[in-house]
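Data first, discussion second: the structure below is written as structure tokens.
Every protein chain of the complex appears in place save one, which is left out.
Chain lettering (A and B) follows the sequence in which the chains are written, and residue indices restart at 1 in each chain.
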Amino acid sequence: MTDAAPVHNSALRISDLSLSFGGVQALDKVSFRVEPGTIHAIIGPNGAGKTTLLNCISGQYTPQGSIRYGETELTRIRAHRRIGLGIARTFQHINVFTEQTVLENMMVGGHHRLRRGLMSRCLYWGRWGCLDEERALQREAFELLERMEMQQWRDLPAGELSYGLQKKLELGRALMAQPGLLLLDEPMAGMTEHEKKELSGWIAGINRDEAITIVMIEHDMSVVQSLSHFTVVLDFGRKIAEGTPAEVVKDERVRKAYLGED
Amino acid sequence: MDYFWGLLINGVLVGSIYSMVALGFVLIYKASKVLNFAQGELLMIGAYICLELVYQLQIGVLGAFLLTLVLMSVMAILIERLVLRRMMNAPVMSVVMVTIGIGIILRSIVLLVWGPITLHFPAWIRDVPVDLGFVRVSVIYIYSFVTCLVFMAGFGLFFRYTRTGLVMRAAASSQVAARSVGVPLHRVFALAWVVAAIVSAAGGVITGNIAGLTPELSAYGVRVFPAVILGGLDSIVGTTIAGVIIGVIEELGGGYLRDWTGLSGLGTVAPFIVLIIILWIRPQGLMGTKEVERL
Partner (left out) sequence: MKQSAEKHTEHSAANGLPLLETRFERYGAVVLVLGLAVGSQFLSGYYVSLLTTITIFSLAAMGLNLLSGNAGLISIAHAAFMGVGAFTAAWFVIDMGLPLMAALFLAGIVTAGVGLLFGLPSLRLSGIYLILATFAAQIILYWFFEQALWLTKSPDGRPVGIASIAGFYFDDSAHYFLLVLAFTVAGGVVYLNLLRSGLGRSMEAIRERPVVAQLMGMNLQKTKLVAFAAGHFYAGLAGALYGWHLQFVATEAFNLMRSIEMLVLIIIGGLGSLSGAVLGAIFIVLTPELLDMAGNRLLDDVSVIAPMRLGIFGMLVVLFLLYEPRGMARSWRKLMRYLESKLFNMNSK
């Protein structure tokens, strides 16, 4: 953990991604490319396949087609190994571990970097114990919590936090993985305007300072326009448009399929 | 050869009781995802209640049997209402434990009221053997087998043709779907418990008539597990077939395997060995839905 954060300059290339659930075509030959270091927004009406797409990248579903991250074909990698490649995510519905403390939740995020085996965990202390890596992980969590201004809730069970803070904690947990690619599923949903503003600043910050590539699903068009460099529009599992946010909102089909609904 | 036929007939009879009891077990599981560990105790107490009614009211075994079914339904509704409904959102472990707790209470009641000794129903059928051509069978076996068939056929028709039955099937296949079309789930759960209590009590009375009553009757509850796994945890048809198979395995296992291996008790253990093997090779059983953890 003391080694420098890995340099992330991998592009994400999605080509001809298709997935159907018992006759329902959730994704239909979706292709696009995410350049390293950019923020990519995925928009579209409910049921357009946005979350399904994210689930394919993070590994809950096995789609047809190809998802390449850098040189690696992700569809061949088992879900629990993908975080080791630098892919972390948050969820649409809150998914923190409610009974564990905020600190423990954060440490879960860095779990994939732990190397010690069962024996050293039994011993914990001493030369053969796992205390060294536990401490390193804990220190990282302390620092990140401080940067996120959440240190005062550190020892509280995560379930006792407010909704907005739980969302933020989930983002923190994903960052603990030291990702190169961060998948965010409606990170602002249900937040107050003030919280949204704060979180937007945060996301822009980690993208800029730590060069983390971000793919996010978002409904709030003002957030999309201010944050994202590039936008993909899905409707009924198909990509109907892509481009800069400014280009996309002008697109005729997008206005009809999506913005018209609002 | 008579030995073989004797074991086989016994196996089919015991198996049909298993099938009937398993029906209740699977129904509760399908309706509410509860593993009912008290099923055997329901069977046991049903038999004792029937026995008590026979001796207290002097209304004959048949009348007492019908009254027992009514009383057992009331008890099932009480159990569902007072205990299980409050645990609808509790973790699996708690629900399993609560059914074990209920089972223990029922067993202690039987021990306190009737004691551990073996009791017998009055002889109400003259036990004449019936010649089936290839083997002679005690008439009480025939009665028992027919009773099981009647009960299962009855519930089969109930699920197929009555509105309540259809609602229960809907709820069992998808709780979410059932809720969205406005089926009151707790009523479905209660009904599942009633059916379970009825089939168990019937099984208890039949077994009690053949072999007498002891608190050990409750063992029937857990001996249904292998049938349930073999048939497929969520398949009523599968468990019905599997019940008979397990009954036959038990009897033949108890008979032949004991003679071959010199080990006693193989009959009761063999089905559980089958259970483990099925979990190894085909966890969904004969006819259940394949459900393997994703990823």
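By definition in this document, a residue touches a chain if its C-beta (ideal position, glycine included) is under 8 Å from a C-beta of that chain, and two chains touch if they have at least 3 such contacts.
Model, not experiment: these values are computed from the prediction.
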**Item:** Identified contact with the non-displayed chain, of A:Asp28, A:Glu134, A:Glu195 or A:Asp220
**Value:** A:Glu134
**Residue among A:Ala79, A:Met148 or A:Ile206 that touches the chain left out of view** = A:Ala79
**Request:** Would you mind spotting which of A:Ser18, A:Gln60 or A:Thr75 touches the chain that isn't drawn?
**Result:** A:Gln60
**Request:** Quick one: say which of B:Leu7, B:Ala64 or B:Val98 touches the chain that got left out.
**Result:** B:Val98
**Message:** Touching the absent chain: which residues on chain A qualify?
**Reply:** 1-2, 4-5, 58-60, 79-84, 88-89, 91, 95, 97-100, 103-104, 107-109, 111-112, 114, 116, 118, 121-124, 130-131, 133-136, 138-140, 142-143, 146, 151, 173, 177
**Asked** For chain B, which residues reach the chain that was dropped from this view?
**Response** 29, 33, 35, 83, 86-87, 90, 92-94, 96-98, 100-105, 107-109, 111-112, 222, 225-226, 228-229, 233, 263-265, 268-269, 272-273, 275-276, 279-280, 283, 291-293, 295
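Note that in this section only the chains that are shown with their structure count from here on.
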**Prompt:** Hey, how far is the Cα centre of chain A from the one of chain B, in Å?
**Reply:** 50
